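One chain of protein is taken out of this complex; the other chains stay put.
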Amino acid sequence: MLAYIIRRLFSTLVVMTVVAFVVFSLLYLTPGDPAAVIAGDAATTDDIARIRANLGLDEPFLVRFGTWAWGLLHGDLGTSIFTKLAVTHLIAQRVEPTVALTLCTLLVAVAVAVPLGVIAAAKAGTWIDRGVMAFSVLGFSVPVFVLAYILILTFSIELDWLPVQGYHNLSDGVWEWLRHLILPSLALGTVYMALIARITRATMLDVLSQDYVRTAQAKGLAPSSVLIGHALKNAAVPIMTIVGIGIALLISGAIVTETVFAIPGIGRLTVDAILRRDYPIIQGVILIFSAAYVLVNLAVDLSYMFFDPRIRY
Amino acid sequence: MVSLVSRLKPLIAAACLALLAIPAAASAQSQKVLKFIPQADLRILDPISTTAYITRNHGYMVYDTLFAMDEKFQVRPQMVDKHEISKDQLTYTFTLRDGLKFHDGQPVRSADCIASIERWAKRDALGQKLAESTDAWTAVNDKTFRLKLKKPFPLTLEGLAKPSSNVPFIMPERIAKTDAFKNIEDPVGSGPFKFVKAEWVPGNKVVYVKNTDYVPRKEPPSWASGGKVVKVDRVEWIYIPDSATAAAAINAGEADWWEQMPPDLIPLLAKNKQVTVKNIDPLGSMGLLRFNFLHPPFNNPKMRQALLYALNQQDYVIGIAGDPKNGHPCYSYFTCGTPLSNEISADPLKGKRDMEKAKQLIKESGYKGERIVIIDATDQPIVHSQSLLTLEMLKKLGLNAEVQAGDWGTLITRRAVKETPDKGGWNIFHTWLVGPDMVNPAVNFPIRGTGDKAWFGWPTDNRLEELREAWFNSTDVNSSKKAASAVQQRAFEFVPFIPTGQFILPTAYRSNISGVIIAPMSLLWNVEKK
Partner (left out) sequence: MSTLALPAARSTSPTWLRLRNALRRHPTAIVGAAVLGIMILVALFAPWLGTIDPQAVAPLRRLKPPSAEYWFGSDMLGRDVYSRVIYGARVSLAVGIAVALFSTFVGLAIGLVTGYIRWVDAIVMRIMDGLMSIPSVLLAIALMALTRASIGNVILAITLAEVPRVVRLVRSLVLTLREQPYVEAAVAAGTTLPRILTRHILPNTVAPLLVQATYVCASAMITEAILSFIGAGTPPNIPSWGNIMAEARSLFQIAGYLILFPGICLSLTVLAINLLGDGMRDALDPRLARRM
């Protein structure tokens, strides 16, 4: 198993190198010019050229890639072209909100969706089942920003229960922190809930028709212990897979959620950086995103062993 | 042993600081914190290397200026105590007032002022003009310095009091020595607020604290002149990219002041008695349609004139500002509501829209159905709505027009491309300028006809340049107005761009805020929070 992990980590490195190179080339080809953004509306063509030269953006592709890759090997992602702050610093500033939002969303989604899916499967064909399925299909069909506005309108403006926007650090107090996360997590988590509830229901239905479950039922085990002890444990593997795949989905959704709720997370850092062509930030963030994605999926794969002892690496 | 102690020193110091920081953070609760939603995200700290308005506003927080313009367009001394102008108008002597100190504790010296002005004069259009006439800046002593001119330059003080980008802010000499095309990183000034770099989260939050060492002037504030008395302890700029969210935040009291709001959202705040929505910007902003002079069809003056007859400013004003209350047509190349604005030769743009005349001019121009590329930035509503309106107008005139959409970052890169439109160039783009940037021929950069050196679009027109030069030599108000009218007359013939109207983006603040200064830029001193 250790050998497996090492092999996976190694292939992760390969993936990340590919991503790094692709992203760098893509950005290199992008026509946007940070010098033009820096210069402002009143600049002339000559001004832009001088600023560009000062920023070192006139260097050839390989020189720039080399400089960047060399820094990367030393843990240095460069400095933002605009703010002149270190990219590592900028990312570090923003990791907490995004991680908090993502974890909270996952937690809410799994906590709501798995029971829903299990109940729907247990009561397959009844109105409960249909209700859950209707919810899950609806959850897919509403864009996250529309949902976010509806939530703000209802819970912040009409009812005045929760804050409209912003993020508070966990160190400022748990309650303040949580209050600011509830609406964003709900908005972002709904698609997720829908997805996981569907998968859970489908897998549970599948597992419930298996022989060993019938045996357990025939043995006279309580329905709940059959559901949870036998069926859910076996349904865990596909559910975990969806969680892993969904990370990319979550990141895209987080960009929107962070924008609507003005949460200073990595998603917004990225979009802002792209809109103003702050190359070092874009490269750094995409690397971080891919690393997170790959690592989460490694964790997911390892979790299979926990849920399904038949799986060995 | 000694080395060990010395190595531990920074650690110990850090620990002490951390201990001190905890009570400081706790007492922050009882401090008066002004929460301000700025118009844009502050990303560049250097108000000389960029003309971005958000960076200019940051400049007003941390820096001070030698002179400042008041609401009557009069130049008032700010850091300067007294100044003398020699009879021949060639020597200016300035003396700084007492008690001026930079945030790092150093006094403001003549050398700092000279270095700052010299750096500004490398980038700013008016500054460059001043530099052309300048013989030398010399420091007489630490508090007195002198400007010697080669020939009289009547706008010297107006230049030093320039209210909008680029503002000649005074920085310490060590920072002002930086290449004018390189961004400075150290925001040390002598202004009424100090920048807290450790709390700066780009894209989210900028923090300023009151500069307790600042000595304000005694006069009441008027625009950026007069006493800059800070009445809060701390200012937080909270950038909220989504306007619906920003409106909700103001409504809920999560922020005190929203610098610029889309007029369409006014009804949301109007119901709230705790919130005041107001137009505090006396000059507003001007929309403009810019041509590319290098490529057909708009290299032909007849084509540009044709659009003067077709463009309906009413439509543009409403398209940009939503409500007619927040804007009005402005048939002048100089900001309406300022001394030089006039409607001389404006009839083609002002009268009843004459599509037949426009079509006739297009015919005379020999337009051969060339494709017209309008570049659009969909993330900038003011640019986007103008682009769509122009597309509609060109289609109505039977022109072969197309909008190519991108983001603002793409637009400002693409507009610098001199190639033909099918090779990545363009024919038309839109933008807007704040009122102070179009008040006179000196600052009005889109009007210039210096070819390759001109603003994007690169028009060449010697006549315009001559008339502009003549304006610089005007000595009194009347001759200045006359010279400006001549510039405008030529502009309506040559059409370097078309003004699309003047609009004002309202500001919104909560009722616990008072003392907001009416000015064409947001100034945060004098503001009280209950």
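For clarity, chains are labelled A and B in written order, and residue numbers in each chain start from 1.
Quick note on the criterion: a contact is a pair of C-beta atoms (placed from the backbone, for glycine too) under 8 Å apart; a residue touches a chain by one contact, two chains touch by 3 or more.
Source: prediction; values computed, not measured.
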Next item on the list: Give me the visible chains that the unshown chain touches, in label order.
Entry: A, B
Notebook entry, point to check: Just one of A:5, A:18 or A:69 touches the chain that is missing; which is it?
Noted result: A:18
Check: Per the definition of touch given earlier, which of A:9, A:63 or A:137 contacts the omitted chain?
Finding: A:137
Note to self: For the chain not shown, which residue from B:163, B:262, B:457 or B:499 touches it across the whole complex?
What the structure shows: B:262
Next item on the list: Spell out, residue by residue, where the missing chain touches subunit B.
Entry: 242-244, 247, 262, 264-265, 267-268, 314-316, 318-319, 322, 378-379, 384-385, 388-389, 391-392, 403-407, 409-410
Note to self: What does the interface between subunit A and the hidden chain look like in terms of residue numbers?
What the structure shows: 11, 14-16, 18-19, 22-23, 26-27, 29-32, 133, 137-138, 140-146, 149, 153, 199, 202-203, 205-206, 238, 245, 248, 251-253, 255-256, 259, 270-271, 274-275, 277, 286, 289-290, 293-294, 297
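In the analysis below, only the chains that are shown with their structure count from here on.
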Next item on the list: Sort out for me which residues of subunit B touch subunit A in the complex.
Entry: 41, 43-45, 49-52, 55, 123, 125, 165, 179, 181-183, 185, 200-205, 238-242, 244-246, 248-249, 251-252, 254, 379, 407-410, 412-414, 416, 418, 424, 431, 433, 437, 445, 452-456, 458
Next item on the list: In the complex, go through subunit A and note every residue touching subunit B.
Entry: 31-33, 36-48, 50-51, 54, 80, 82-85, 90, 93-94, 149, 152, 156-157, 160, 163-166, 259-262, 264, 268-269, 272, 274-277
